[in-house]
Structures are given as structure tokens and as C-alpha cells.
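Here the complex is missing a single protein chain, while all its other protein chains stay put.
Going by the order they are written in, the chains are A, B, C, D and E; count residues from 1 in each one.
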């Protein structure tokens, strides 16, 4: 009964991401969209924190939102998989519910 | 040439407060309004951090916004002075500029 | 699968309405159904026919209206949110003694029950907001 | 002292418009001047005359309009923000081929230059937003 | 609108996740409105207060000077609408220097480590 947790805010701006990650259940996944995609970058101040979450949970980032911000070819965390909107739709179907952390 | 820095977001929700406090100049003051008033409480997880800022800078909190949230009679940080809207106006005149951290 | 979409922010200020639209298009392309898009809070501002965005920018309201016209998607604006923000159809205009309406084609105004119902009757509810 | 006020958010969703109003009232009571209130981004939504908030709630648009009528405060809505969000006066209605207007009394639509000018010519510019 | 009745025959578990302080934004008020309207649908409703959402339940709120509605008393009326599952995360309270005594209504405390499981027991998540 796993949840797709959707994050749309930068972890440098809001505490939403850390607040979400602290409440993940086994089997839960995380999708980063909009300004949250900056969390997928390697070499940031929060990279190691997210990398360790990636050991236990599937992490995804939305490609068009990366591209919009000029981050498509930036080095990313190994744990993060890139999806497009059809991948987002697919993730919404393969998890039992979607929880947008606002 | 000091600045009145105005904060309106809870430090538990956004990083705005810590980002503002890291850039204060000598003589700058901080006014907490709207959801930022929760930072004036004693006994929170961020109280000691704010108390130390209060040693070097004047800290203010807006009374009607405290009252709205049921925090008027809660114990507050000793460093924080309470003002009403006329005090807010007064602070805006006694500082050379007002910087709202959005 | 049957999706319901909740949009909490108005056009242009936040990406929320754009993301909701792109998700809806992708879901329809994948053969899924969008049973309803419910616009709540500032989200009701997506439904104004009086917008004139710059010509080199996307027209958010028209994109939503086209989704209603072409794919039959049910676009519902929360009535209480509309009243607080000035979104008005013919019925609301008369009821509240206003002298104009501004709601765009394909949108309808109704109650929060439509959100609850969409949550109950769809397979997934996806929220886009701030 | 001469204050200019910048409002970046619409009514009811955020406290910003309320805070800006309360500050303005207090400044006027203290004998200061409010040279202009500039409504930018979603802030332009404060200027719609089509709102009907619940009777037990404050009427944000009417409060602003009363400040213009009673104290002569200049209430300016950013034209580009209005076009993206559907705030329309008679001039914009004709210019953009719209079939209705929705701007409230006491508000006028003008360009961003009015914000810059207010920043230059006032003693303090105070911003209220999200 | 408050009187509409749901005859679709489906009963789902719906959780309202409340994470913002009241009054700074409209979300606390709107969440309560949705719960009250939703009561007519006879669903299995849970309200969860996390992070700054715990401030929504703080006693002694007095927003009248700002001309805001004081809706905090409404939480006490939820029982009459058969909304009885109110969960508050205990770590969220502690981080803000609050205790159960500070709240307007009786709630059930939940530990942070159990929040994920609580949410995963639901059919629909509405976040405010």
C-alpha cells in the first residue's frame, strides 16, 4: 500500500522536503517536480542526505522541469531516476495513492 | 544606515528566517509578522538560535498576529519586544529602509 | 484508470496550474480518464475569460477550456472560493447582484461536494498547489 | 513621512493584503501619508468588484476602495499582471476586445513605472507578499 | 450545498493533512470547510495535524482584531459531524513548545515514525 509523495518546492527554500522524508513509510516513493528538481543535483549541500534516502526509497525527478531550469545535463545523484510526464502518470498508477506535500 | 527586516513566514515552514538572519548588518532589526510570529515563542526547537541573534539585534513581534494565533500569553523569548501596528509604522520610520524577505 | 485533479493556485504566478495541465494531457494520451478538474482556493482564477496574456506566452485559461471542449473534461470552480475572489457566472451574477460575469467557457461553478465526490469516485486524486 | 505600499498577493488566500491594509490604516492614523498602494502579481486580484465574501467575513476590496474614497489613497493595479489574471477596466476592455470589465471603484490600472516612481518619491516602500 | 447527500454507495478512507499555521493563509479554514461539507458523504474521515498545522488547534485564538473569522471553536463541533479521528504528531507539538493541554480539543497523539503508516492506510489524501 505504498504512496507516491510529490514535492514541488526547493529544499533550499522550504522545509517541505525534509518534513516529507521524515514521514516516509516502507515502499514509499518520492517524485520531485517544479522547483523541487534542484534537489536532484549532485554536489549540493543536501546531496548526501538525499542520497541516503535513495538507499531505501525510489526517487524520481521530472525531466521537463529539470530542462526548464538548465539542469538536464548537470550531474545528478545516482539514486534519482528521471521521468517525463508519461512517467509521472505511470507512477501515479503504480502507487496506491498520491500525496502532494504542499 | 540600518534596515528593518520584515519576516512573515514560520521558521518551521520556510528557510526565510535563517536566510535573513545570516545576512543581517550591524544595527539591523527584525520584525516578525503573520506566521513568523511563532518564532517568538520560548521553548521551541529554534529558540536558542533566535535568542543569540537577539543579543546583537533588536527583535520585534507583531501583537495582533500573536493574538490571532492564541500566543499572546504564551511565554516568549526575553529578547523579543512586542509592538502593535502603530509600533510597526514607527519602526519603519526609525530605520532607513524596510526589507521584506519574501 | 480514472484520475481527479485538484488545482489550488491561479494562472502564471505559480507553476501549479501548468503542471496540472501537463499531467492531464499526458494521462489522456496514455488512455486514462480525467473525471474532473476541481479548482480550489486561488485556483478558481484559472477560469476567468477576461485574461489577455502576452502573445508570446501560453494562454492558460484557453488551454483548460480546450481540454473541456475536446476531451469532455469536467472543469469545476469552488463556489465559495469564487465568491471570495470575484469569479462569477450568470447564476452567481444574479444571485449576488453583480453587474458582470467573467467565467470562461467549459468551466462551471459548484460546491466543495464536487471535490469530495471526485475523491471518492476516482482511482487517484492528484493535487497541484503551492 | 511618505509611505508607498506594495501588495503582491490577492485577497483571502494569504494574509499579505490584510497586513498591508492594517499597516496603511495605522500609518494614516499616525499622521503619515500613503502616497500609493501598488498591486503587483496576484495582488491585482484585490481590485475586482465582483467579489462576494461571506457576510461574517471582512470585505477586502471594499476596505481598499474606502481608503481611496475617504483618504485619497492612490490604488494602482499593474497592467501586465492584470492582463495575465483578467482584471479589466473600460479601457482594457475595449483595447483587448473583452465583453466585460470587473475593476472596483478607487482602483486604476497602470504600468510598472508607477511602482518605480513610488519607490523613488516616497520615503519608505513597504512590501507585503508571500 | 451543505445538504447534498451522497448516494454513490462507496465508502473510502479520506485523510486531511494539515501542515500550516492558521490565519497566515486560508488553508486551515478551507480544510475545516471541506471536512464539514464532506461529512454529508458518510466517508471514513481522519484529520492529521503535522508541523505548523498543530497551531490550528491552539487555544485562545483571537483573530477578531484583524477582522478574521475565529473558526478554532469549530474543531470542537467536529464530533457532531462524526469526525472523531483527530491525530496530532507529538514531535510537531514538542518542537513548537506546545503540549496537549494547549489544544482546543481532545486529540490522539501519533509518533513521527508512525505517520507514514497512518497515511498508507488511507484511500485519499487531501493536503492543506
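Basically, a residue touches a chain if its C-beta (ideal position, glycine included) is under 8 Å from a C-beta of that chain, and two chains touch if they have at least 3 such contacts.
No experiment lies behind these values; they were computed from the predicted model shown.
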item	value
Shown chains that the omitted chain touches within the full complex	A, B, C, D
Hidden-chain contact residue, picked from the options A:6, A:20 or A:38	A:38
Sole contact to the chain not displayed, among D:31, D:97 or D:113	D:113
Residues from chain C at the interface with the omitted partner, ascending	12-15, 18, 22, 54, 56-58
Positions on chain A where the hidden chain makes contact	8-10, 12-13, 34-35, 38, 41-45, 47, 64-65, 67-74
Residues of chain D (touch criterion as defined above) contacting the omitted chain	6, 40-41, 79-81, 110-113, 115-117, 119-121, 125, 127, 129
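Definition applied: only the chains that are shown with their structure count from here on.
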item	value
Any chain that touches chain D and chain C	E
Farthest chain relative to chain E (centres taken as mean CA coordinates)	D
Separation of mean Cα positions, chain B and chain A [Å, integer]	33
Whole-Å separation of chain centres (CA-atom averages), chain A against chain C	26
Multi-partner residues of chain C (each touching 2 or more other chains)	41, 80, 125, 127, 129-130
Sites on chain A at which at least two other chains make contact	15, 97-98, 100, 102
Contacting chain pairs - touch in the sense defined above	A-B, A-C, A-E, B-D, B-E, C-D, C-E, D-E
